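What you see is the complex with one protein chain gone and the rest in place.
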Amino acid sequence: MKRAARSVRWRMLWAASAAACLSSVGLSAELRLPDFDSLRAKASHSVVISLDADMLRLAGQFLDPSDPGDASARVAIRGLKSIFVRSFSFEKPYQVPSAEIATLRSQLAAPHWQRIVQTHSETDHSDVDIYLAADTEHAQGLVIIVSEPREFTVVSISGAIDLARLHGLEGHLGVPRLPATR
Amino acid sequence: MNADSAEACAASWAAVRAGDAAAFAGFVREHQRMVYSLGLRMLRNRAAAEDLTQEVFIQLHERIGTLDTAIHARHWLRRVAVHRAIDQLRRRPPSSTGDDVLALVDEHDPGDYLLGSRLRALVGELPPDPRAVVVLRYQEDMDPSEICRTLDMPLNTVKSHLRRALAVLRERLS
Partner (left out) sequence: MTHDLEQELRRALQPVDPSPEFAARLLTGIAIARDRAGAVRQRWWRPTALAASVVLAIGLGFLVYQHQQRERAHAQLLEALAITSHSLDRAYRAVRWHGSDTGEHGG
């Protein structure tokens, strides 16, 4: 019962966000991420991916519809205009300086962006923020910021976003599903 | 490799390139274990691994003239074997022949039977690309930069696959 109630609250949160009528979504919902060169220098492992519309189209040509992972990816990227990922892992706990992400946060302060999720955990000292730029029917821009002691990840996606499809991808792609941390 | 053995290796490869059948047979015998094992770990099926091994060496025979050294040929064998296996897994994964017989062949220490068998099964459940990374890393002892060249995969992707695969294996073992 309690799980169902939480699930309902989660769905309401998504639905409310997607239904938010933001007439100023005519402003760009694409948030291009900087390369975070100073974080790359400190990280033991970096993932920097920038897929604009042309690159998404190129990558989509290589997706094999008979492969389950590729088929899931093909559905997920339908309507997307760009995907930017910056993910950094550190050998030792590292507090990302606020100056590093100040530009990012200032862009997300624009009216057409709404922070729909903001969580902080004292247990593992992690923060997860999700921002959405949406019209009346679809999310048009999505930014996820995950900050943990040894990892910092920012994902920025623009286009017609289906959150449920993106959430369900892990484990179906050519990257193994990660173990739950809780 | 000392100077004498390097010279012998070069002479042997020159004979292979010159069309010496016995030299080529020697090269096949020296490397069939590596190719077969890559096929077996990737495809988890003995018959499929044997077919793949045969195809790879036939293809090698056709390409001998383009491979300058035996080391070059070994890298080529590894690369082609893994790519063929990945392609086959994506098209139509062969059914696993099970690990009982494999275990009897593989394990010299009966005490490791269960863990080794379980690990091989878990590796065989990974998607094709991470599976290839794990097999190249731990069967062939290749480092990520060598793996990325073999698989034509960005280095960061190789490292991600490796990191996540180990996390999955660790979780499933526990």
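The first chain written gets the first letter, and so on, giving A and B; residue counts start at 1 in each chain.
In this section, a residue touches a chain if its C-beta (ideal position, glycine included) is under 8 Å from a C-beta of that chain, and two chains touch if they have at least 3 such contacts.
Since we're looking at a predicted model, the values are computed, not measured.
The chain not displayed here makes contact, within the full complex, with A, B.
Residues 2, 6, 9-10, 13, 47, 49, 51, 55-56, 58-63, 69, 73, 76-77, 83, 85, 87, 115-119, 121, 126, 128, 130, 144, 146, 153, 155, 157, 163, 166-170, 173-175, 178, 180-182 of subunit A touch the missing chain (whole complex, contact as defined above).
Hidden from this view is one chain, which touches subunit B at 21, 24-25, 28-29, 32-34, 36-37, 40-41, 49-50, 53-54, 57-58, 61-62, 102, 105-106, 112, 115-117, 119-120, 123, 129, 134-135, 137-139, 141, 152-154, 156-157, 160, 166, 169-170, 173.
The working rule: only the chains that are shown with their structure count from here on.
Work out the mean CA point of subunit A and of subunit B, and you get 36 Å between them.
The touching residues of subunit B, when paired with subunit A in their complex, are 90-91, 126-130, 156, 159-161, 163-165, 167-168, 170-171.
The touching residues of subunit A, counted against subunit B in their complex, run 45-48, 64, 66-67, 69, 89, 173-179.
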